[in-house]
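Worksheet for the structure shown next.
Let's turn to subunit A:
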Amino acid sequence: MIKKTLNSPKNYKEMRSIVMIKKRTFSGGYFFKNFTGHPQEKIDNCNIPSKVIIPLKQNFGNEVPSLVKSGDKVKAGQIIGRNDNSFSSPIHSSVSGIVEEVKKINYFKEVISSVFINSEGSQDWQPLKGHNSDWEKLSSEKIEELIYLSGVSKLDNQGIPTRFKSSLISPEEVENLIIHGVGSEIYNLSLPIFLERRRMLNFVEGVKILKKILPKAKLHLAFNKHQQNIIEEISKLLSGLKDIEIYSLEPKYPQGYDEILIPTILNEKFPYGYSAANIGVIILNIQVVLQVYEAVAEGKPLIERTVTLCGSGFKEPVHMKVRIGTPLEFIIQDRTVDNIDLRFIQNSLLTGVVLSDLKLPVNSNFSQIICLPEEKRSQSFAFINPGFKKDSYSNTFLSKFIKVKKILDTNVHGELRPCIFCNYCQEVCPVNLIPHLLFRYVEKEIINQSLMNLKIFNCIGCNLCSYVCPSKIPVAKYIKEGQGKLIDIGYDQTLCILPYFDLKGIEDYRGIKHL
Partner candidate 1 sequence: MKKKISMILFVLILGSILTFVLIGVNYYTKPIIEKNEAIKIKSRVMDAFGISYNIDDIEKVFSENVKIETENNVKYYFTENNEISFEITGNGLWGPITGILALKPDLETIKGITLIHQEETPGLGGRIAEKEYLSSFKDKKIIPKLEIVSPGKAIKENEVDGITGATMTSKAFEELINNQAQKYISNLKRN
Partner candidate 2 sequence: MPIKFKKLLYVKSVRIIIDRLWRDNPIFSMCLGVCSALAVTNKVENAIAMGVGVTFVLVASSVIISFLRKLISSRIRMIIYMVTISTFVIVVDRLLKAFFPSISEAIGPYIGLIITNCLIMGRADAFAIKNEVRYSALDGLASGIGYSYTLIIISIIREVLAFGSVLGMKVTPEWWTNWVVMAMAPGAFFVLSIFLWITRNMAKIQPEK
Partner candidate 3 sequence: MKKLHLIIGKLYKIKYLTKFKPIFNVVDSIFVGVKDTTDSAPHVVDNLDTKRYMTAVIVALMPATLASIYFFGWKALAIIFVSYAAGGLAEVTFAIIRKKEIHEGFLVTGLIFALVLPPTTPLWVVAVGVIFGTVFGKEMFGGTGRNIFNPALVGRLFITLAFPSIMTTSWLKPFTDAVTSATPLTTFKSMQVVTPFSNLLLGDCTGSMGEIFRLGIIVGGLFLILTKVSNWRIPVSYLGSVFILSWLGNTFLGVKVAPPLFQLFAGGLLFGAMYMATDPVSSPFTKSGKWIFGIGCGIFTFLIRNFSGYVEGVMFSILLMNAFSPLIDHLVIELKYKPVKK
C-alpha cells in the first residue's frame, strides 16, 4: 500500500484531505492468494431457462405464502409470494410464463414451498411502479417501499430494514451500516468489474439512498487494501457525505464474516450466535447496494443475481448473470471439463455445501458455483515434492516464494495423525480460540464447563483450522459436534454473550423469552 501511494503522491494527498482511510485488520486468518480457476473479468448473460423453480424462502426472512397457483400466468418481476406480517420480503417471478405447480421441495436441508414456472423465454421484466431515476425526489417512505417491494430487502444476513418487517430492526434503530467488498475466500467476485465506470456511480448513488432511509446510521465502507484505485475513487465521490468512514482491510479470510467485520471495523464485540442486527448493525455487500440502486432508480425487482462460476473444473470460469430459479444444470451445462469426477460447491470452498442435486435452482443466496476435480489419484513421495503449485499455510513449499498459480483439488494430502501441537489452527483462528484444545475435549467426550470457559460457542465455523491442520484432523467438525453436545446437556451460547449485550429484536425472531 505504501508503494502505491508513493507512485501517486498527488492522489494520496488529495485523498487524505477528503476522507480518512483507516487501515484495519484482525489477528489470525489466512490470505488465500493466486489459485487457478479464478473467473475472467467479464460478465456473461445466462440464457433464460425453459423452466424455473422459485423457493418461497430466500436469504433473510421466513417463508412466504404463494400468491399464485398452478396455471396462473405470471410476468417477470411480478410478486408471487408475500407476507407483510412476518419477517420477510416479497418474492418475484424471475421469468414470464405459466405457473406449472406450487409444491414443497427439499432445498439445502429445508423443505420449502417453491413455485415452478414454465418460461416463455422472453428477456423482458416488469418494472416497479413509482421508481424514479432522479431518486432524490422520492420520499423516504416511497424509497423504503420500493426496496421492500423489489425484494432486495431480503439480501444479506440481516436484510435491509424498511417500514415493513424486512429486518429484525426498524430503519431508525440502525446505528451502523457496513458496506463491504472484502471478499477473502479462495474465489471471489472481482470487484473491478462490479465497480467499472458507470456502475461505480450507481454504487455511490446506492450508498446515498441507503443513507437517506437509515437516518441515524453511521456509514462504514470497507475494501481490500489491494483495491487502492477503487478506494481512492470512492473516497473522492463520497467526499460530500457526513458520517462516513472508509477502511482498507487486509484481504485475509474470513474478513467478510459479520463476526469479524464488526470487531475490526467498529471495535465492538460480536454477539456470537446472533445476528449483527441485534446490536444495531446492518452489513451489506457491494452487489446488494447496486441492486438497491437499480430497484429505486430503475424499478428493477430482484430477479437475477451475478454468480461466478469458478474452479478448475470449469473450462472457462466466468461471471454470469442468472435469473433466480434457474436450475444449476442449466447454468453449468457443458462448461465443465469432461471425463473426470467433479464436485460442485456452493459459495465457499471452506464452508460451502456440496451441490449434489444439480436439478435444484439458484436462489438469491448464490454468489458462486465452484467446481473442483475430485483428486483421487495419489502422489508418490508427495512429502518431498518441491511444491511449486501447492498452497500451504506453512512456508515449506516453494510456492510461497514463486508467483505461480496454485492448484486446488479435493485430495486430503496426507494421513490422519494425532495432533502435534503445531499450533497452526490456533494461529489462524480469527476469534482467538484454541481449536486443538477444544477438539481434544470433544474427542475424549469430556463435555463440560471447561468447553464453555474456552468459549467454544465463539467459533464462527470458518473451517480455517481444519484447512491448515497438517495432521488432517477435522478440527472444526469436532467443535461443531461439541457445541451440539453442550446444547444437549443444557448449556447454550447465550451464557457467553449475555454479560456484554443489550440485544434487540431477539425475542420476536428467535422466540427466546428469558433474555
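Everything that follows uses one rule, which is that a contact is a pair of C-beta atoms (placed from the backbone, for glycine too) under 8 Å apart; a residue touches a chain by one contact, two chains touch by 3 or more; residues count from 1.
Selection rule, in plain terms: all candidates are chains of the complex that A comes from, given by their letters.
These numbers were taken from a predicted model, which means no experiment stands behind them.
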| item | value |
| --- | --- |
| Among 1, 2 or 3, touch partner of subunit A in the complex | 3 |
| Residues on subunit A engaged by candidate 3 in the complex (per definition of touch) | 186, 343, 345, 348-354, 370, 372, 374-384, 387, 390-397, 408-415, 417-424, 426, 434, 436-437, 449, 452-455, 463-464, 466-472, 476-477, 491, 495-496 |
